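Yeah, one chain of the complex is gone here, protein chain that is, but the others are all in their spots.
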Amino acid sequence: MSVTSLQKDRRGRARPPRFGSIPRKAGDLILSDFFVLYLSLAYFLVLVPFLPTLTNPANLSNLLSNMWPLLVVAVGQTFVLTVGGIDLSQGAVIGLTSAIAGALLATAGSANVLSNAPIWGVLIGEEGGALNGVPGAVWLGIAAMLLAGALVGLLNGVSVAYLNMPPFMVTLVGLIAIGAFAIWLTQSENIRPLPEAFIKLGKGDIVSLYLGPQDEPRIPRRQVYSFVTWPMLLAISIAVAAHLLLSRTVFGRYVNAVGANRKTAEISGVPVRRVIVTVFVISALCAAAGSILYSARLEAGRPTLGEGAFLLDVIGAVVIGGTSLFGGRGKIIWTVFGVFFFVLLSNTLNLMNLSAFVIDMVKGAVILAAAILNVLRTRLIQERTA
Amino acid sequence: MKRTSRLKAALLGATVALGGLAGGAQAATICFAFQDLETEFWVAGHQAITSTLEERGHTVIERNANEDANRQFEQVRDCIAQGVDGIIIIPQDGESAVTIVQEAQDNDVPIAVFNRPPSDLSRGIVVVADNATIAEQAVDFLVEEALADAPEGEKLQPLIVVGDLGDPNAVGRKDGFYNAIEKQADRFETPIEVASEWDAATALANLEAAVTANPDIDLVFTSSDFLFPTIRSVFEPRGMWVPRGEEGHVIMGGLDGDATACQLIKDGYVDATGVQDLYFEAEASLDAILSAIEDGEYAPNEVIEDPGFALTSENMAEREMDMWGCVLLSEGFLDQ
Partner (left out) sequence: MSTLLRLDNLSRDFFGIPAVRSVTLEVPQGAVLGLVGENGAGKSTLMNMIGGVLPPSSGRLFWRGAPYAPRDAVDAAEAGIAFIHQELNLFHNLTIAENLFIDGFPKRFGLIDRRAIAARAGELLADLELDATPNTLIEELSPGERQLVEIAKALHREAELIIFDEPTTSLTPRETKRLFDVIARLKTSGKTVVFISHVLGDVAEHCDHLAVLRDGQLVAKGPIADFPVPEMIRAMIGRELSGLFPDRTSIPQAEIVFAAEGLGQSGVVENVSFEVRAGEILGLFGLMGSGRSELARILFGLDPHETGTATLAGARLTGGPGRRIAQGMAFVTENRREEGLMMEAPVAENLALVTIDRFGRLPAATVDRAAMREATEKMRDKVQLKAADIASQPAKSLSGGNQQKVVIGKWLMAGPRFFILDEPTRGVDVGAKYEIYALADRLAAEGGAVLFISSEIEELMGVCDRIMVMNRGEIVGKFAERPFSDEAILAAAFREVAA
C-alpha cells in the first residue's frame, strides 16, 4: 500500500496520495484526539531498546522539564491559530518581558555592562532593579511582565480586528520592532543576578525523587531527580485553564466560530472583534508566562530570549498536535501532545549522539513525516464527510 | 560538508602534537556543547576540540544550540542525564554560562567553559583569552616597525578602529592598544578613534570621515580582522594600501587571526595580528577537564589564561600553523 508516495498518472502528472484503502479502524486511530500521543508513545517504545538512557529517570525528568515552558507558550499560540490568525510576535514578547524582569528584579547592577543601556539609572542602577528590596517584588515584577505582554497583545489584536490588517504582517512587525526594542533597552546585555524567589519559578523542585540505595552515606546529587516542580504546576494549571476556556466556555465557542467562518460568526451576533483582540492578548500573556519560566531557569533577564528558531518550535508543535493553520479547529489537548512529541523528538535526537549536522536534518525529516500524517488526517476527514 | 571534512584532516595534523601531553587519562565520554558554527572561528574551535578528543580515544557527544541559550541549557541537562564524565561548552553568552556551569556542578559533572568567559569566573574551568595582552603584543610589534622607519623627533599618527564598547572584548582590545602606544608616548600623537560598533558599514563611514580629516596616518590597528576589507576600500583609492617595503606603506595590524588576515600578512599589506591561541585553549580546557575526571573531582574551578600571541611578518614562518586562520587558509578556505 503506497500511502505516502506520489503516484503518477498516465500523462506523468503527480497526483496527491490516496488514502481510500486505509482500514476503518486505522482511520479511527488517526482521527482520534490522542493520535499524536499514541504516535509519541510508539516512537518512545521503538527507541527504548536502542537508547537505554531514554528511560533513565534523570532523562525522563529532563524531558518533562523541557516540556513545560514550551507548552505554556504553545497554549497561547493555539488560541490564535484556532481563530484563524498567527502570532509571530510571541518570541519578541518573551525577550521583552525577560528584559523587563531583569531590569525590575535584578538584585545588583553593573555599570560596566549596562551603563550604555537606556534603562540604566532609570529602572536599574548599582543597587539593582527598581523593585529590588520592595516587599512582594517578585509578584510585582511578574505583574509588570504580564502587563507588558498584554499591551503587546492588545496592540496586535486591535490592529488585526479593527484595522483589518493581516495577522501575519501585524505580528511580523511586532517580532521585528519589539525584539529590537527589547535589545535596545539593555543594549543586548543580559541582566543578572535575579532573586532566588523568582528563579525558583523556573527550576524549583517541590517533590524530588531518589531511587538509589537507602544506606548511602552521601546521596550523589545527580541521582536526585526533579519530579514535581514549579514550572510543572504553572504549566499544567495554565493548560487546564486554557483547555476549559477553549472547549467548555461560550468564549471558546466564539473563538472556534470566528476561526471557522468569520462572516457567519459576525452575522450570528458573535462579538468577532472583541474575540480577536482577546485571543491575541491571551497569546501574548502566555508568551510572558513562558518568559517567566525561561528567564528564571536561565537566571537572567535576556532581551534575546525567544529569538530565532524558537517560534518554529512553538508553531510546529501546535500544528503537529492537529490544530489547523486555517482556523476553526484547535484543541489544547492536541497542543499538549504536540509539545510532548516535539520535546521527545529533540531529546531522542540528542541521545542518539548524532553529529550536530545530522540532527537538524533528521529533525526536519521527522517533522515532515508528521506533517504528512496531518495531511492524511485532513483527507480522511474530508473523505468521511464528503 | 566537504569543507569541514578537509578542515578536519588538516586540524588533526595540527593537533597530533597535543596528543601526548595528557596521555594516560582513561577513555571518557565528554559532552561538547557549542553555541553555533556560524563563523569560521567557531568552526575552527569546534574542530580543534572534537578532533583532539577523538585523537585521544575519548567519546565526544556534540550538541549544537543554534545560538539559543535555552536550548543549550536543555542540551547540557540531556548530557548530564546521559551520564557523561565531563562537559565542555562554548556558551552563547557570559550570563547563561554561569547558570549552565552551576547546573553541571550541582549534578557533580565537571565542566569547562571554552573561549567565551562566563560573567562569573569563580566557578568551573574557565579558559579566557586576555584581549588586552593579545592586542598589546600585536601593537608592540606595530610600534617597533613604525619607529624603525621614522625619522627621529617626528611624531607619528596612530589610528584605532574600536569595536562595540558594550562588548568587554572590544574594551580589552582598546586597552591593549593604548598600553602599547603609551610605552612610546613621546613618539606618538593622540590616537584617532574610529567607532565601528562591530559593523562594517558604520566602520566604513567613520573611517572615510577620519581619513579625509587626517590624511597622514602612520599606523592603523583594527580591533577585529574582519574589518580589513573595509579599511582596504577606504585606503586603496587614496594610495594608502601599499605592501611592506614600498613607498607609502601604512603600518597595519589587527586582532583575531582569520584567514583573510593571514593572507594579507603573507602579501605584505598587514604587519601583525593578535591571535587567540585556539589550539592552546582547546588543549588546556581538555587537560583540565580530563585531570578533574581522573581525580574524581566533581566541581573543579580554575581560570586558565590564554596569553595569545602576535603573528607578525617576522614570525610568520615558524608560527603560521598555530593560527587558526592560516590553517583554514592552507585548506583553501578563501578560494571557496
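Letters A and B mark the chains as written, and numbering starts fresh at 1 in each.
Basically, a contact is a pair of C-beta atoms (placed from the backbone, for glycine too) under 8 Å apart; a residue touches a chain by one contact, two chains touch by 3 or more.
Just so we're clear, the structure is a prediction, and the values are computed from it rather than from any experiment.
Q: Let's see if you follow the contact definition: name the visible chains touching the chain that is missing.
A: Its contacts among the visible chains are A.
Q: With the missing chain put back, one of A:Gly27, A:Pro57, A:Gly204 or A:Pro271 would touch it. Which one?
A: If we include the chain that is not displayed, A:Pro271 is the one touching it.
Q: Just one of A:Ala260, A:Ala309, A:Met352 or A:Leu373 touches the chain that is missing; which is it?
A: Touching the chain that is not displayed is residue A:Ala260.
Q: Since one chain has been left out of the picture, which residues of chain A touch it in the full complex?
A: Output for chain A: 9-11, 13, 15, 18, 20, 244-245, 248-254, 256-257, 260-261, 263-271, 328-329, 383-386.
Simple rule for what comes next: only the chains that are shown with their structure count from here on.
Q: Any idea which chain A residues touch chain B in the complex?
A: Within the complex, chain A contacts chain B at residues 53, 56, 58-59, 61-62, 65-66, 69, 112-113, 116, 187-192, 220-222, 294, 297-300, 302, 304-305, 307-310, 346-347, 350-351, 353, 355-357, 359-360.
Q: Taking the complex as given, what residues does chain B use to touch chain A?
A: 1, 34, 37, 61-64, 66-70, 73-75, 77-83, 93-96, 98-99, 106-109, 119, 165-166, 168
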